[in-house]
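The complex appears here without one of its protein chains, the remainder shown in place.
Right, chain A next:
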Amino acid sequence: MELLDIQGSVTPEESRTHIRVPLELHEGCGRLNVRFEYAPKNLEDRERALELLKESYDLYILPEQREQAVARADRHLPLKNLITLSFDGPDGYRGACHRHDEVQELFLASGEASPGLMPGRLEAGEWNVTLSLHCIVTATCEYRLRAWTSEREESA
């Protein structure tokens, strides 16, 4: 049963914010499936990337080492967008998937779950998927979040 299919667009100004997406889980649900994707992953504009890096070096690197850092900036390229997902059920936190994959197919069931998520009873009621926008470096970043349930624990 489809629960959700939403799309959105975020910008660098929304870096360091969360988007909380509620889901209503019905009784007798065996498995919660989620597919999340976002694009682009990388900032391909090299000039812009170096500009952003230079700004961050001013914040994070000692003055006497900034010049050297700029010379070695390639080690930090390409710059990447990072959005991670975490889950909450009526019973509490159900884990997070903190990794760089821009396409994530995830599931939660009573006996098993995707790495990062905690298996256990799928309690009926309000759930939340939290999108954490750790860093958006591209002018815009489009995402799509889909969620659906299956009666059986095994994937259909």
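Basically, a contact is a pair of C-beta atoms (placed from the backbone, for glycine too) under 8 Å apart; a residue touches a chain by one contact, two chains touch by 3 or more; residues count from 1.
One rule holds for everything that comes next: contacts and distances are computed from a predicted model.
Asker: Out of "Acetolactate synthase", "Cyclic nucleotide-binding domain-containing protein", "CehA/McbA family metallohydrolase" or "Sarcosine oxidase gamma subunit protein", which one is the UniProt protein name for the chain not included here?
Answerer: Record says "CehA/McbA family metallohydrolase".
Asker: Tell me which residue among A:6, A:39, A:118 or A:139 touches the hidden chain in the full complex.
Answerer: A:118
Asker: Go through chain A and note every residue touching the omitted chain.
Answerer: Answer for chain A: residues 15-16, 18, 52-53, 56-57, 59-62, 65, 76, 79-80, 82, 84, 86, 92-93, 95-100, 113, 115-118, 130, 132, 134-135, 137 touch the chain left out.
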